[in-house]
Each structure stands twice: as C-alpha cells, then as structure tokens.
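Input: a single structure, listed below in structure tokens.
Complex shown without one protein chain; remaining protein chains in place.
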C-alpha cells in the first residue's frame, strides 16, 4: 500500500514513504525526509504525512548540526547555520487526534544511521559559558569539534581528547533529544526549545523501551522527532551530545482525552515527568507537581499524602541545563509501589507490539 | 583511655565519650551528646572534643526535629522551635588540620537509633510551597506528620497515608543529611544551610561507603554531623525526609593541602561533587566546574577536553530544592574511566579500615 | 486616499482604514480593527495593512481582557478565554523593512478609548502567586476585579478597595504594555510574551514621547501594538495593570541596518534597553550588556570603560515579573553624558513630526 505524500512534496524524488503490513497487522510506515522536508520548529508546518494511530514508523533523522560538522577540523561558527539547526522529521498528522487527547509515542528501536557522531563547542552556547541569556562580557570559550567513531561490535563510541592522547570507549546508548507535538495557541517554537509540548528535552530517558505521553494541542497532534544522540550525560553540559543521524522505529498511539499538562514518560521500570522552564527550580517544581497529579490518578492518593510519598521516593535526574528552557525529570521506580497501569495498560501493550516489530 | 570532655560539659551526666583500641589499632571514640551539647550552626561553636586524624567515631545524633515530633497527632508549628532545628553532633577539632587542607570523612556505618522516623509538612517550608524567599500571598499548605515504623527484619520503613488506607513498605536506606566543616571568614551558618563547606546538603549519596572530602577553612576543621535520614528521595520535596536519630560510625582522616573548593564525594563506584547555591542552575554549574577540575587532576585533561567528556558521562541527581541553598550533585561512574586514585588512594584505604571496624 | 485592506478583511464592516495628508505631509493612517482582526501572537499572522515608513498611525486597541471584564461582579476565570487574551492591533507590513534593519516606533499620543479601565486577579497568574511555572500545591488566591473610572478633568483613575471604603485618585499615565515585531526563525509567540523582539514588555517607559527601536527579523517587520494601560506600577505585580482600550498615535520609521539585539528605547531624557528572560538576573544582564554596546556605539568607549561607567550611572527600573519572561529596563539619563544622537538623530526628528500631528 502506498500512502500519498502531501501534494507539495510529491515531486521531491528523495522522498520515500511506504507502508507495509507486518505479522502483527500493524501498519509500518518508512519515512526518510529529504533536506527540503526538514522542519525546524514545533508548530507552524504542514504535515509530512497523515498516519493512523497504531502505526509504526521507521524514521530517519538528520543530526542536530544538519550534517554540517563532519571533522575535528571544522569550525562550528563557520559551519553551522543557526536557521537550520536541529532538523526534525515530521510533523505527522495523527488521524483522530484532537486537543485534550493524549498522544503516546513508544520507542521500539534506535539505531545509529552513521558510523560516527559529533559533539561541538559552539561560541556562547552551553551550560558553562556565557550565553545570549546569561549575557556577560567574556570572550567566547574556544570552539571545537570532537568526533566519536562507533565500534559496532563493542557497542561503544570512542572519545579522544583534542589535546593530549587520552582515549576512551564509552557505551553506545542511543536516545532522542527531541520529541514533541505542536504547541497550543498557534505558537511556534524553535526545535531547540523544550516546553510543555515536549520538544528538545534532551533527556537520556528518551530511549528504547520508553513510552512518552503528550497532551495534544492541535488537530492531528502534529508530532515530530529528531536530535538523535548516540550518548549523553545528564545536563548535556557543553550543549551538544554525541550527535548523530538516527534510524528510529516508533509506534504511535492515541488515547482520547486525558492529555497531561507536561510530558509523561513510562518504561518497564519507572514513571517519569519532564518539566522545562527557567530557573531550574521551576523545571523541578513543574515535574514534581505533575508527578503528584499522576500519583493521585494512579493510586487515589490525597494531594498531601502524594507530596509526602513523592518526597521519600522520587529520583531527580537533570536532563538539560543548556537549552532555551532547562529540563528536569522526576522519576519513580515502579518497584517501590503496588502495580498499576497508566492509560489502560498502553505501555505494556506497546512493548508487546514493539517486540513483534524488531 | 579516657578523653577529657570540654570543662563546661564535664558535669553533664548523659555525656558519654570513650576511646577504645580495636584490632586495627585505630582509636575509636564513642560520643553521645546530651541536649545541651547540640549545636545548631556551622562555625561559632567550641569543639565538643579534639581528635586525632585516623580516629573512628561512633556518634549518636538527634533527628532534625530535635525529637519534638513523635506522633501523627503533633502539629509541627506548635512543636517545632526554629532555634533548635537540625541539631548537630560536634563540632570536632581535628589535630593538625589547617586552612587549605582536606578533611576526609568516611561513613563506615549508619544504624537507626530509633524504631521509627518522622516526616512533617511545616508551614512555608519545602519545595512546592511558598516560602520566606519565594514569598507569595498564599495561605500555608496543610500541616501534618507522617510516622514511618522500621521493620528491622525486612529493612524497610512503613509509609501510611493520612487520608485513606494506603500503606507501603519502603527500603530502609540510611544517610546523613548534614555533614560539614566550619566556614571561612568567621562566618557562622545555620545547620539548615548547605554551602561551600558542606552542611545540610541533603543528598542520598551521603551513605555508607562514601568518603566526603571538605576543604578545611579553620584550624581543626571543626566538623559536625547530623540530620539522619532513614530514607529520602532526590530533592527532598516537602522539606523533610524520613528523619530519625542515628548511630553513625565514621572514620576521619586528613590530607595536608589540596582542599577542594566544594565538597567532593567518592564511593567505590563514583566520583561526585556537590554544589549548593541559588538559583538551581548555579548549583549545577558549581558542581560541574568543580568536577572538571577533578577530572583535570585525575586524568591530566585540558579544560575543554574535560568539559567535553563531562558532557557525555556525568550523571546529575538533584539533592535538595528546599534548603536555604539548593544542592545538585555531579556524579561520574568510575567504570567509564581508567582507574585512578584520588588523594593518594585514601578512599580504598578507608574502606579497608571500615571493614575492620564493623 | 484610500488604502485597500487585505482581501480577506474587505467585507468586515467594522473595519476602518483611512489615509489623510496632514500639514507635515506625513501620511496618517487610521485603523480600527474589528474583533475578527485581532491577533494574539507575534509572528504567524497576515498583515493587517502595508504602510510606508514615515507613516503616522492612529490605532485603536482593545484591552488585554478583550473587553470580557467590565464589572467588579465579573469572575475572571469565568469571563476570560485564554485563547483571546491581549489582542493586538496589527501586524503592519512596513515597506522596505528587511532582516537586520531597525524599526523605530515613536509614540506621539496615547488617549484612553473608554472612560474606565479594569484590573483583575486571575487564578495562578501574577507575581505573588503560584503559577504554571512556579508550580506549587497551593489553592489559587482569591479572584477579583477592580474597576478604575477615569476623571478626565483631573486626569486621574479612581482606585476603590473591594473590602472597606478606601478610595484614591491616581494619576492617569497611559502607556502600551505590548509593542513588538515578528520574531526570527519562523517562531510565533503568544502576545503575552516579552522577548528579544519586544512584545509584552509591560514597562511604564513605553509612553508618549518614547521612540522604541526594534531589530527587524522578517520582511516588513510585521509590528503590532496593544495592551493599553491607563497606569501601571513597575513589576505589574498582580499580572494586570489598569487595562483599557487605547487610541494610540504612533509614527513608524525605518533605519536600514543597525538592528539592535534587544529593544532600545529613547525619550528626551533617557537612553533605555529592555531585557526579557528568566531568571530575572538574566533579564538584567541582557539589558546591561546591550546598554554597554550602545554606550560603545554612542561614545566610542572601550568595553571595560563602558562597564565601569554604566556601573555608576545606570538606573534599573523593573518592568514586569509576571509574564512568561520577566522584563528589566536599564536606563541612563542623557543629562549625565555629553550630547549624542542615536540613529542619526531620528528621535529628535520624530518628536518634531509628532508635534505637527497632535
């Protein structure tokens, strides 16, 4: 079966978009955008395609540098075009999704689409430098590029210092820096921003086995993904992870109603919420209060009891302190709590479907 | 051998202070302060006793409520006296410690000294309420107390909701909320404050097996400990963990020179730094920059290389977002890096000595 | 002469749009939008009209509540529709304006378009309440409305307490809360947001006699105005000023190139810059660094000399601490410095032209 691309894309010959049927009877759509199809915002774009919920997507995404950084000899400020950073694959219009609904995106597989990733120090960008916001009088820190070769057998990426000869093989731990839906109120945000609608949250929790739930703000939800990271520390201190093109297999599902105020994540082991704002204590407050709401829903707890319980059991791994908003995760181990299902057990169901796929 | 107590304490009959020799030939000092000996500040107090470095201490500490909260019927604002919160056991004068040195405190054992712990919601205190700093016009949140009974066999503490009948056994995970030395410059801070000198950092990383390194600011270092937690989530959202009296066995050692700017922690698995300031992004920046310094020292890395490596490997568990400063931990798994020893291998040595003790 | 409205607006009978010639030979355009023409974002809208630079505009703007609040009996959370807050009059496409240029908007006259204004306490909105960002567990503060009658003869607005019988006549000091151009990068922001492009800065400095300079981000600049305030304290603590419909007379001019990074303001007495971000120290840093740039341009000062001079002479009146970003003004009295002209003396020229108008 062939899904028709939107008219304005039909003549672009790089475009590839196929649906096949797998054993599980899921629709599986392959989508490899060409350069003209990349989008750089959440909101404000025409859909790349329309999909049914329950569809699995095999999506290729370009790296956050738009492939402009390929060598340690590259000078980031020469190579990078600020208009074309963090290209997104999408957005996808999900049939039947309406404001107030919950869009579930389950990450079934993440496979690096290149044999190397790159990280760059970019002038006045990052967490330990003056920025356009923390506006100071310093000269920029030194620019530079680090290239990480993938060792597929060992499942590692290789770090090498630029000065000296220190080398290190670090575990390959693929994740997506950016996943989100269109904002409410007609707003359009750069794909570099994390917000209420998700976006560039840059949390290592966005990895294989995770289901992310987003409140839908516009008809069709209009989600997109991008910013593949081959690995990332919490905080993403210098502003760029081990950035790389990614092949992502995701399953998209829809729950009518119940849209959470902020992105919720679930994997086999944890309940999570991501808050994104400034200053960082506000990101934390957001994620904690939304988790209290979730604990109330899951366990029928009164607010102050949920606040008390949260205090003794929540983990708080920082996601990023470098984007236009800072992101903080509140995370609770399911093993500490009685078993409950969120969204009618959708995560377990998606896990099963994912296994049928890969 | 009997160590003489300070003269003003000699007549207080609860006072107990003994030194014995153990197999390892370490001095082991027992110290159980009476109520008049508690201190409520870092800096500004006479030493409880003078010890040699290398000494092991078995210290009893009162809970952060000063034992004023014992039942769910207690009203925190009635029971708590703000002058007498977070009593500290100490300070101890360490012979030979001088400004610029490094004081190492290794936690060999933490054993609850009571069969129950308590957590309280206190008006205008905590992370999800207006406070005296985030000064707003709201009425206070409802006050209340939660009592957690210890099940010694199961090694759990029991959570029960105040509304409804939800119960939960949570793992007993003892830690010290407060460990620190006297500040520099003649400053004296409430024991509720975390700062450059340590203090009320409220990180779950301050547990058995951890060695904490503090820069010494005054002769004798003048360290104290307190604020035992039977468990705590990251962030300590409501402002109080499962607070409980604690029997702590620690070993104190001294490195001449090398005092770090901010507290460094080490256990068998991780290198860690704790930053404490406001807003929370500044706490994070402090802990990240100090970790870059440590990576430079341990691995001889140039600054930008260390910044790059940190970006891809650091974990960032939040410690507290409720105290007068917020505390954030930067944490790196030793397993990701070549083996190195900090402070001449002191941590491994202390681990060995601890095993001989307990 | 009659300017044609955009086709999609031509049939809306409330629409009024005329150009006349005044003595000064300036074009003067009257524009009173109807309800369907209001826009609620910066960016993302079709132009209401295209104008030549040098044009004077007489613009009517609705109040920030979209006229939904008219009585102290109104319940804000019942009456206000979050989709339709802070309606803007515009955007206007300025012929010849290109990215990198400087758009100058001079405020020649502000006259209340109604005999009363309103302020409202809205749940979880404002500076001294929990918000969706400073997310806490409190119940909302009490809602309410205050109506301020204008006394035209006395040029005052009347404050009356809701409890008790305290009354006060406060000076009428009209200003525009919101003036800005379209953002860069295809972004679209709610008209409630202040940012680099201006927008909802809510500074009392945006009053008659002020020229505001904005960096142009898109062809035509696409500026709009709205959010008339009959008066406002600095900070706009409760989130709403004395909000009222406004008749604004502005003169629009264009400087090729030279677009400032952040909005600059000038009146006869002061040079000003507005920074908008979070936390508030970052808003301040932005406005100070941009003022240092301006001092360098105006006086040829080296950076550190400009920093030193700024330290001793800048005023820093806070603008708002309630919007999605907080805004802080850096303000320098011209009287302290040798006479200089910015943008080739445009402000003085606009003052002259304004006098010929009103």
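Each chain gets a letter, A, B and C, in the order it is written, and its residues are counted from 1.
Note that a contact is a pair of C-beta atoms (placed from the backbone, for glycine too) under 8 Å apart; a residue touches a chain by one contact, two chains touch by 3 or more.
Just so it is clear, the model here is predicted, and its values are computed rather than measured.
Q: Among C:27, C:101, C:195 or C:236, which residue is in contact with the omitted chain in the full complex?
A: Touches the omitted chain: C:236.
Q: So which of C:89, C:135, C:224 or C:314 would be touching the chain we can't see?
A: The single option touching the absent chain is C:314.
Q: What residues on chain A make contact with the chain left out of this view?
A: Answer for chain A: residues 128-130, 134-139, 141, 279 touch the chain left out.
Q: Identify the residues of chain C touching the omitted chain, counting contacts across the whole complex.
A: These residues touch the chain not displayed: 119, 121, 127-128, 141-142, 144, 146, 159, 161-164, 166, 168, 170-171, 231-242, 278-281, 284-285, 288-289, 292, 299-302, 304-305, 307-318, 321, 326, 328, 330, 336-338.
Q: Counting contacts across the full complex, list the positions on chain B that touch the omitted chain.
A: Output for chain B: 40-41, 43-44, 82-83, 132-137, 185-190, 261, 275, 277-279, 282, 285-286, 288-290, 292, 303-304, 307.
We take it that only the chains that are shown with their structure count from here on.
Q: Taking each chain's centre as the mean position of its Cα atoms, how many Å separate chain B from chain C?
A: 50
Q: In whole angstrom, how far does the Cα centroid of chain A sit from the Cα centroid of chain B?
A: 36
Q: Considering chain B alone, which of its residues make contact with at least two other chains?
A: 128, 141, 279
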